[in-house]
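Missing here: one protein chain of the complex. Every other protein chain is in place.
Each chain carries a letter (A and B) given by its place in the written order, and its residues are counted from 1.
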Amino acid sequence: MVPLGWYMFLSMVVFTIGVFGFLSRRNIIIMFMSIELMLNAVNINLISLSHYLQDLRGQILAFFVIAVAAAEAAIGLAIVIALFRNKATVHVDEIKEMRG
Amino acid sequence: MKYYLLIPFLPLTAFIINILLGKEVLREKAHWPSILAVVGSFFITITSVLPQVTAGKIINEDLYTWIVSGTFNVTVGFLIDPLTAVMLVVVTTCASLIHIYAVGYMHGDTGYYRFFAYMSLFTFCMLMLVMANNFLQLYFGWEGVGLCSYFLIGYYFNKKSAADAGKKAFITCRFGDFGFGLGVFMIFLTFGTLYYADIFANVSSIAGKTVNFLGWNVDLPTLIALLLFAGAVGKSAQIPLHVWLPDAMEGPTPVSALIHAATMVTAGVFMVARCNPIFNLSEVAMNVVAIIGALTMFFAATIAVVQNDIKRIIAYSTCSHLGYMFLACGVGAYAAGIFHLYTHAFFKALLFLAAGSVIHAVHTNDIQEMGGLKKYMPITYAVFVIAGLSAGGFPGLSGFFSKDEIIWSAYASHSHVGKFVWILALAGAFFTPFYTFRLIFLTFHGKYRGGHHEEHHGGHGAHGEHHIHESPKVMTIPLMLLAVGAVAAGWVGIPPLLGGGAHFAEFLKPVVGHPEFHGTHAEEWGVMGLSTTLVMIGLGLSAFLYLRRTDLPEKIAEGFKPIYRILFNKYYIDELYHYTIINPTLWIANKVLVGITDAKIIEGIVNGVPGLIGKFSQQLRRVQTGLAQHYGIIMAAGAFFIIALVLLLR
Partner (left out) sequence: MIQELFFAYFAFAIVVLSLLVITRKNPVHSVLWMLLLFFHIASLYLFLNAEFMAAIQVIVYAGGILVLFLFVVLLMNIREEVRINKFIGAWPTSLTFAIGILVVIIMSIRSFIAAPPGIYSIDLIKQETHTKALGKLLYTEFLYPFEVASLILLVAIIGAIVLAKRRLKP
């Protein structure tokens, strides 16, 4: 039997990798993908906990996480397209209008 | 209803009415509230207060509790005893007559309502001062009359000299009032209360005590008395704070008559008389009072001899007579001082009002440009002569009795300085009629010297002189009433020597006590004779120099040129003050207070703090880089620190 702790540890590592990717990549698409990475890490956590606590509610929550992640990805990418039309760049460090 | 409350509050009401409604509503009728109020106060005094006090009843009541703070109690209270009654008679009588006179004098002036408003306010403050039963109310009235004096001296505020004179009066008095304030503090510190009744009942408890004042051990009664006297020096224009009184003549003549002759300047004498239990405990203080009074009297008289401005001569005369009053108080004869205050109010107010009548007619203050006016202004001439005789101490008139009382007190008192001030008083007795009649002869006798006026008004046709006429009845009737007072007011105090009953001194005895004199009847006759002789000599010399040999004064002035110049320039005291006090103060104000504290320190803080905030926020805004990832890093850092903190605190 794989101990629960290992699953949680895996989830944390993936989450950390997602945080690092989000905070340091210049390309906005990769930033979004890091967000998806973080969400997936959380899903791993939820489903493993649901398995070990024998309670299906973890999986219900993971279900909703997936649904909302899909919606968020759609809208986020729509925004990226709108932004790309205006600024012709996908590099976040060139979008500094709010500086000051 | 406590009728005596109406005495001060009627003029207060008149002030409020005039100041609020005077400019738009009342205009030329603004004199009605003031006159009705002050005449009302006069009637209440004569009909209600005076009979009660003569019957021996003393009123000491509190009206309204103002401050209650621990052991410090102050109320608005009224004390009516013989001394107050005398002052009330003086103030209300003179105020009524002068208000009526002012209707004619100030006719047509643009600030008419303002004048009467301030006169009413002044009357209110003076009455509160006189009727106070505690030191704080006295101080309130003291400051109030000083304030009204400033307003009224600077009445013609468009003239720079008038505005400056107002400031000079207030600031010079402030020096004295500072000492007076310290005196009131010392009284509270010593006695724990500010009420006359409590203080004077316990005054013997401080006899001989010493107190540590700025490192020296001084006698407590002396300290308190001298501090209180400092206020009197300022308010009553004694040396060295006399410099404001001549300049105060910039105000209208009714103001000079009321404030600077009859009432405000006498507040100092009143205060000394009121505080006589404290003064009696300190020989040093009384000697100081007597000497300052005597020196002022002599000093002011010598200056008055050579002045040419009609009002200034009378101002120095006031200064001199105030010196007489302080002289009397200083040797212990408070009743004599108050008696002189009472008679002086009449003849001095009369002198001023008559001078105002002259100025109204010839439109100049310089007596060198007058002359021969007696045929144009007979009434004014007559009352001027009566006032002059009374002021000089001519036998039979009121001034004679009061002055004589003082000279006899100076001679016969136990005071160590008694003989010295008596000599000076005799000198004063010589000079006073001399300069007063110099004024009368130069103004009314001889030939009219104001001829050059007509060169400016060439188109006056065949008139030889400027059209000079007697003043209207509204001005001459108060003059005549005051003349009656100048003659007869002193008859209540005729000394026993001459057959009178000395009613005045008897009246005041419960308040000021009776001084002990050692002197025989023969000495009294001798002193009286000596001073009367000096008065006659002064009168005669004045007549000789200014009626008969009118060329002599010029020659004497040429012959004694340095002395003449010193006297004419008032002993250069104004210049002295200017160099030693005023210039350094202005220098400090400009260089130090404006240059350093204002420009550098306060501006530094006021500009520096916003500057600092600006610089700080300039640095702080660099956190806003505009990059979402930087904000994300900060959020991650925050999350990290919070979880770490929770872990650490476990």
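Everything that follows uses one rule, which is that a residue touches a chain if its C-beta (ideal position, glycine included) is under 8 Å from a C-beta of that chain, and two chains touch if they have at least 3 such contacts.
Here the structure is a predicted model, which is why all the values come from computation and not from measurement.
Residues touching the missing chain, restricted to chain A, are 1-2, 4-6, 8-10, 12-21, 23-27, 29-30, 32-34, 36-37, 40, 43-44, 47-48, 50-57, 59-60, 62-64, 66-75, 77-82, 84, 90, 92-93 (touch as defined at the top).
Taking the complete complex into account, residues 627, 629-630, 632-633, 636-637, 639-640, 643-644, 646-647, 650 of chain B touch the chain not shown.
Just so we're on the same page, only the chains that are shown with their structure count from here on.
Per-chain CA centroids place chain A at a distance of 92 Å from chain B. In the complex of the two chains, the chain A residues touching chain B come out as 19, 22-24, 31, 92-93, 95-100. Residues 621, 624-629, 632-633, 636 of chain B are the ones touching chain A in the complex.
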